[in-house]
Structures are given as structure tokens and as C-alpha cells.
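Right, chain A next:
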Amino acid sequence: MTRRLMEGSEAMAEAAVASGCRFFAGYPMTPFTELLEHLARRLPEVGGVCINAESELEAVGMAWGALATGARAATGSTGQGLSLMQESFSEITLAELPLVVFNMARGQSDYFQATRGGGHGDYRHIVLAPMDIAEAVELTQLAFHLADRWRNPVLVYGDYLLAHTAEAVDVSPMTFAPLPPKDWAVDGSLGGTSRSRTVSSLGVGKVNRPGGGIPAHFEAVVPKQAAITAEEVRVETGFLDDAQHVVVAFGTPAKFVRYVVGQLRAEGVHVGFVRPISLWPFPYEAVAAAAEGVRSVMVFEINGGQMVDDVRIGVQGKAPVVSIGGISTDGSGFGVGPLLDVEVIRGRVEAVVSGQEVPA
Partner candidate 1 sequence: MTTVLTRGTVTIDVEGCKGCELCIPACPPRVLTMSAEVNGLGFRYPQLHAGCTGCRACLDMCPDFVFEVYKYDTPVELEVEQ
Partner candidate 2 sequence: MTAERSIVPTGSPPASAHRVAELTPDLLLTEEHQMCPGCGEPLALRVLLDTLSQLGVAQRTVAVMGIGCYTSFSGTMDLDLVQALHGRAPSVATGVKRMLPDRVVFTMQGDGDMVNEGLQEVVHTAARGESVTAVLLNNGVFGETGGHMTATSVIGQRTKNTLEGRDAEYHGHPIRIGDLLATLDGSAYVARGSVHNAGAVARTKRMVRRAFESQLRGEGFSFVEILTMCPTGWFVPTAEGPGYMDDTLGQVHTMGELKARPGGGPSDHASGALAPEARPGGGPSDHASGALAPEARPGGGPEGGVGR
């Protein structure tokens, strides 16, 4: 495939198809809707199924069923819709099903939801936050691979800007390391053979091959979190060598921050940036290294202050941590608002660098 000008929603849909995703269910909600529209058109063309689910609760349930058969399957919504799905996210994680979830979020206020989750129990989702459409195409394909590799859900954190702007991108299938066979999936063929399978979050098998039960199951699933943390941290950094100030940002705003940092560097200001690509596992070590000997660590995020908690954990008190982002939306509540502007971000970074107060 060659490069083609595509809206981010279409590019992510094409990336899902290129990844072998053959089932999607979702419920329309701005700015997620176009992803659903494109998958509704594309999946049947490749022998897949896209269901316009009657609710988010049912969308995630349908994806659950498709995943249990071994298919690559996904669901998505905005953060509001994902709130409705949290119970299933918890249990799908404990059932070790490789769900991919798209959050085409309204801003960045779903950072806690994505990285901490709103469901019950000990669970984590790998969270990948692309800064632009080209990266979204890569991270979408990586998401399907990581979900299968770890048998753990992966959430792709998009937003209004990603969904509704266009770039020329190439959506060729990417190559990843081989994966083990899905010898846990059900296809209905083992009934009456005494080898039938159960896909369950409860750690139960069949009486002739019992699972360990809930405590043993939880103890078996949860250690994956440490392994994922060790292996799947993704981060981009820049201009850190002699930096006196560092700005941390993720997702589409990070591209603006990276541009501002580049401008200031050209003008001789000693500022660098850290861009977490994986929000969980969070790049604590990269943040810790960046914070060595600097005068400030700024956090620019389009919300009331969420990732700043993780930055503080990473900084470990080695430098002052300053929030320079904030709540920012247009009147509809869907868009990204006036803060997502190079001049605004530059002004806030300069205020910290010069020791002034950050404008509210």
C-alpha cells in the first residue's frame, strides 16, 4: 500500500484491518463515531463483522465472545462510553483475553481511567498514546500484537484531533515476532471429548482438569504486570543532555510540546522533553533520568492534572514538578480547546523558565 491522505479514524480502522482484526462492536459517540463508521464499511469487505451495538455494555460483551473464539477483536468509544465497559474490562483482563480498546477521548481527562481503570480487582491495561496519525497506525498494529503476546487488553488512547484530522500515511501490515498458538480458545469442537475448554475469568476449568480457583488464578495473572512493566515501556525523549527544564506530555499535545521545545532550543533555552508513548507501563526511569539536576519538570496535559501524579512518582522529589496544562475544551465538550496552541504552550513554558507564575 502506498501513502494516502486519510483521516485518523480511517487510518486506525485500516490499521486494525491490516492487523487481522475481524470483529468490532461499538456504539456511536463523538469523536469515536468515525472509527466505527470506517470499520462498519471495511470489516465486511475482508470477511469480518462489525456490529453497531445497542449499548457500550453489549459492544464489549460481543468483543468478549469473539475473542473467546480466538479471533482478533476490538471495541472502543470515548472515555464516557468506556466508563460503561469497565466491569467487562476487569473481567476480560482476568480471563486473559487479548482485547484491543480504542478510546477516541474528549481531551486527556481519561488518563486515570486508562492507566488506573475504573473497574474492580487487580488489573492493568497496556496503554499506547500516539501523537499523530502515522504513529497511530503503528501503535494500533502493535496493540493487536501486544494483546496477543501478553493475553492482556491494550488500550489505544486517541482523541478528537487524531480522529478528525488527516495525514498522508502508509497502512501496510507490520511484521512482529511469532506468537504462540491460541490453544486456550473455544471453537465448539471439543464437546463430549472430556477435553472441552472453558474461557473464564474465575480460574475454573473442568472437573477433570480443574483450574486453580480464584486465588490461584489471580496470583497467576497479576505477575504479568511486572513482566509487562519490564518489557513494554515506550518513550521518546529529546534535548535532555544539558536541559535545565523538562516538559512531559503525551498524545497529540506532545507533538505541540515537542515543537515548542524545538523552537526554544533554537533560541538557546535549555529545555528538553519526555513523551511517554506507553502510559502504562509508564516510563518512570526516563522521567527520573530527565529530572536529574534540572530546575523544573513541567507537565503539559489537557486535563485537571492526572499524569502529573506519575511524573511526581518518576521525579522522586529530585526537582519541582509544575503543571502547565489544564482543562481545555471547546463549547461542545468534544474538542481540544484553546490550550492546544503552540503560542499558549510556549508562553507557559517560558513563564516557568523565567521564574514567573504560570498563567491560569
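We adopt the following convention: contacts are C-beta pairs under 8 Å (C-beta built on N, C-alpha and C of every residue); 3 or more make two chains touch, one makes a residue touch a chain; residues count from 1.
How were these candidates chosen? In short, all candidates are chains of the complex that A comes from, given by their letters.
Everything numeric here is computed off the predicted structure, so don't read it as measured data.
*Asks:* Once the contact definition is applied, which of 1 or 2 turns out to touch chain A in the complex?
*Replies:* Among 1 or 2, contact with chain A goes to 2.
*Asks:* Write out the stretch or stretches of chain A touching candidate 2 in their complex.
*Replies:* 22-23, 25, 49, 51, 53-55, 57-69, 71, 73, 87-88, 91, 95, 186-194, 196-202, 204-208, 210
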